[in-house]
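All protein chains of the complex are present and in place, except for one that has been dropped.
The block that comes next holds subunit A.
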Amino acid sequence: MGSSSGEEGEEQWVPPSRRPELADVAPLPQADGPCPVVSIAYRGDFREVMDYFRALYAAGERSPRALRLTADAIHLNPGNYTVWHFRRVVLEALDADLLLEMHFVDQIAESNPKNYQVWHHKRWLAEKIGPDAANSEHDFTRKILAMDAKNYHAWSHRQWVLQALGGWESELQYCNQLLEEDVFNNSAWNQRYLVVTRSPILGGLAAMRDSEVDYTVEAIMVNPQNESPWRYLRGLYKDDNNLLVADNRISDACLKVLNKDWQCVFALSFLLDLLRMGLQPSDELKGTIEAMENSDPETGHADIAVAVCSILQKCDPLRINYWSWYRTTLSS
């Protein structure tokens, strides 16, 4: 756990007790009681900073020295939401420079990219700064995502900035780039879904669906074992089962994949959903399923959905309980 805290290269760190500006402050120890539990053996510097922080927090002092002390406390433990909260109160009282504050929190966020508080603080700041913050915020999340392309907080922040402050122009291209780098990156697929459904410049899902189906089917063909595009494909027809069933490209894709690998669980399960939604199986499809079943004389079902489900029970043993249940939900 990050025990090194002061990488900021500040000259030489002076403990609060030796700072002239805090000479009049009486440190306030934590009220842990005589028999504490989950008692942390705080290091001296941590205890001291927090004792001084508590004193100013209790007094509600909204001053530059209080602001400086919150920075110390945050460096020692960026997860202390009370300190962040008080810092926001002080910042507002002092009418502080928001860009400078953004710089401060960015530095903390870079070394603590999975911390709830830093991202919340950034959102608070960006909201105050307004649309001018959009570009620099997008640059920042790009930087964090370049280190970990699936950082949940960074993605949430990026989505919030897009929807609240804008900056949609190159977002689809960014998704393309990330998926080119790693087509298994489900966060990038999820972001693509946001862009396709919500971007004010692309015309929404109805306008984008056709080209997105092509893009997704291509990704599936290159790597049928990648679950992300299969789920994305279903998402493109969310709440529109009839259109999904009517799109031949999709059942064709399933068939094509199954002809190469008849045990592809994603293709079988997609096909099962299609059948359940009312897909009328083509003769070719029927032939393929029957051929699969014939490899196992035990089975042999009149209902093609039941047949697919029983194939899944066999070739997806990890989900045998799920498929057994699923089968009971098929009316036959």
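Worth a mention:
As a convention for this text, a residue touches a chain if its C-beta (ideal position, glycine included) is under 8 Å from a C-beta of that chain, and two chains touch if they have at least 3 such contacts; residues count from 1.
We take it that contacts and distances are computed from a predicted model.
Of the names listed as "Translation machinery-associated protein 22", "RNA polymerase II C-terminal domain phosphatase-like", "Aspartate aminotransferase" or "Protein farnesyltransferase subunit beta", the one that matches the UniProt record for the absent chain is "Protein farnesyltransferase subunit beta".
If you put the hidden chain back, the residue from A:T70, A:S187, A:T216 or A:T288 that touches it is A:S187. The chain that is not drawn here is touched, among residues A:S17, A:Q30 or A:N242, by A:Q30. Contact with the omitted chain, checked across A:V14, A:I40 or A:M221, is made by A:I40. Although one chain is not shown, part of subunit A still touches it, namely residues 1-3, 30-33, 35-43, 46, 50, 54, 57-58, 76-77, 79-82, 85, 88, 113-114, 116, 119-120, 123-124, 146-153, 155-156, 159-160, 163, 181-187, 190, 193-194, 198, 222-223, 225-228, 231-232, 234-235, 238, 269, 317-322, 324-326, 328-329, 331.
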